[in-house]
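Right, I'll just put the structure down here and ask away after.
Only one protein chain is missing; all other protein chains are in place.
Up next, subunit A:
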Amino acid sequence: MSAEVPEGASAEEQKEMEDKVTSPEKAEEAKLKARYPHLGQKPGGSDFLRKRLQKGQKYFDSGDYNMAKAKMKNKQLPTAAPDKTEVTGDHIPTPQDLPQRKPSLVTSKLAG
């Protein structure tokens, strides 16, 4: 019995197999789904758009900071590991942790 093409394959399965051969896009999609099986059911939908609208990093949240300070009273707030460049997540940043943002004081090299 031939193992390559199961006999009596439904039209849908046959089309899918054809698609994988003829459409590079669908082949790429299969590759992606294989790597990330939990990828959103609504591709390009709300999750992706909402991420786009929230561009911009979260830094110091004074509300969290003051709440945590109040709760912990005199205890020290957990400080960031010295090699951390991004201050996000469970750690509550302190003003000292924030990287300084300085404007460009140097003239553009295009004008050089």
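In this text, a contact is a pair of C-beta atoms (placed from the backbone, for glycine too) under 8 Å apart; a residue touches a chain by one contact, two chains touch by 3 or more; residues count from 1.
Definition applied: contacts and distances are computed from a predicted model.
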Complex member absent from the view - protein name from UniProt, among "Lil3 protein", "Proteasome subunit beta", "Serine/threonine-protein phosphatase 2A 55 kDa regulatory subunit B" or "AP-1 complex subunit gamma": "Serine/threonine-protein phosphatase 2A 55 kDa regulatory subunit B"
Absent chain, residues of subunit A that touch it: 23-29, 31-33, 35, 39, 43-46, 48-50, 52-53, 55-62, 101-104, 106-112
